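Below are the structure tokens for one structure; questions will follow.
Moving on to chain A:
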Amino acid sequence: MSKLKTFGLGGVHPHDRKSRTNGKPIEDAGIPAVAVIPMSQHLGSPADCTVEVGAKVEEGMPIGKSSGFISANIHSPVTGTVKEIGRVFLPNGTSSQAISIEVEESFSPKSSWKADKNWEELSKEELIDLVADMGIVGLGGATFPLNVKLKVPTGSTVEYLIINGVECEPYLTADHRGMLELTDKIFKGIEILYKIMEPEKVFIGIENNKPDAIKVMSQKASAMSFPTEVVPLKLRYPQGDEKQLIQAVTGREIPSGALPLAIGCIVSNVGTVYSLYEAVVLGKPLIERILTVSGGAIKEPKNLRVRIGTPISELIEKCGGFSEVPEKVVVGGPMMGFAIFDLDTPVTKGTSGILALTLKEVNSSVRTSCLNCGKCIQACPMGLNPTTLFKYIDHQDYDGAKDIGLLDCKECGSCGYTCPAHIPLIHGMKLGKLILRKNQQKQNKVKA
Partner candidate 1 sequence: MIKDITRGFFKENPVFVVLLGLCPALGVSTKVVNSIGMGAGVIFVLLGSNIMVSMLKNFIPEKVRIPAYIVIIASFVTIVQMVMQAFMPDLYKSLGVFVPLIVVNCIILGRAEAFANKNNLFRSILDALGMGIGFTFALFLISLVREILGAGTITLFPMGSWDGIIVIPILSNAPVRVMALAAGALLVLGYLKALWNVFEARKKEPVS
Partner candidate 2 sequence: MTYIAILITFVFISNFVLTQFLGICPFIGVSKNVDSAVGMGFAVTFVMALASIATWAIQHLVLIPLKIEFLQTITFILVIAALVQLVEMVIQKISPPLYKALGIYLPLITTNCAVMGIALIAVRSDFSALESFVAGIAAGFGFLLAIILMSTIREKLDAEWIPKHLRGVPIAFITGGLMALAFMAFDKALINNLFPGL
Partner candidate 3 sequence: MKQATIVGGKLALICALAAVSLGVANEITAPVIAELKAKQLKEALQMVVPSGEAGEETFVEDHPAVTAYYPITEGNSTTGYVIKLVGKGYAGDLVLLASFSLEGEILGSVLLDNEETPGLGKEAENPEYMKRFYIGTGGTSPVPAKKSELSQANADAVSGATITFIGIGQALSAGSEYTKKLGGAQ
């Protein structure tokens, strides 16, 4: 076997702990009693709520309308009545307007969806409009509205379409299970993307801790009518990040501050491709997603197909509840995910996993001062100097931090993971960016 591809700088090797769920087929999580649908589930401006309290909504009906260039539609995942429109905290710690829908007791999900039109007859533009209608956003983590991504500005060309099946976060196996169980549909989605983007070649990047997925996907890929190749990758975090993935697969490096398109690439997550398939072929909006419920404190870890808006507590119930009091409950992967304190927080489009971690798994320890050991630098895939960044931010020199690349940091967590001093490096980065943003706003105001 030839040497496996991987990216250049940095990276870490956390224990992947995927074996708990990577053999478990995707199950249906069922219907919540009340679904809480936040209006801000994507990158960009929150959707405008289009229903009022007391209104009756049906499964798949639009209840939020895209409010700007970067924004997305939101659909009701259930049938029922709007009980309340208030504010909730999202898993990421911000708050958002949200619609609570009391689910009709008689509600059972539609078993078959059918699109109005055969997708093969639609033009590129019509397809992109359809994607926008259906509220599809990237499910790989950034929840970037897919339709925006698909609108390639004139002058740019797409050479490579890269499908992200890396799933480098520990614990998570939703994409993995998806690739095994929904192979055909994912490839249908890829075909649609291929039609829209017309790249020279499609790569599917999968880390080699998923040999079964590599096998299944490779078999299918060789049967496709367009050039498609599965690229097995060496296990290493954060390979799933598009910058690293593109580098691993093509050897190209996205210039600092630029988009993948700048070097002719587009990256899309397998889950996103699957919802694209559902939206385009079945006409089903993004009202469900697959996620992993796992962690040492969960009795029966599972991969679940979940309706958006389901409270997290119900999913934990579904997995048998806690086996011990968890140290933290995390939404998303352990490296980039968010700890939450309210288990009634709803699942959103971006929720890729729910983890109840034990003290041992968390492995937190007393924070000491920085040892200057440089492990964070060695770990940083962006070639940054996290310790210096943190020190600048700690001393409120935000512009100094910006000068040495704060804005290049994508909060992957590698540095914080390795730091022996247990310094909250990533928290510092987030703080630094927040203050820079605030200062920018202030300056804009002064100018105006």
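The rule is short, and it goes like this: a residue touches a chain if its C-beta (ideal position, glycine included) is under 8 Å from a C-beta of that chain, and two chains touch if they have at least 3 such contacts; residues count from 1.
Inclusion criterion for the candidates: all candidates are chains of the complex that A comes from, given by their letters.
Since the structure is predicted, the reported quantities are computational estimates derived from the model, not experimental observations.
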{"item": "Result, touching chain for chain A in the complex among 1, 2 or 3", "value": "2"}
{"item": "Residue ranges of chain A touching candidate 2 (in the complex, touch as defined)", "value": "369, 388, 391-392, 394-395, 397"}
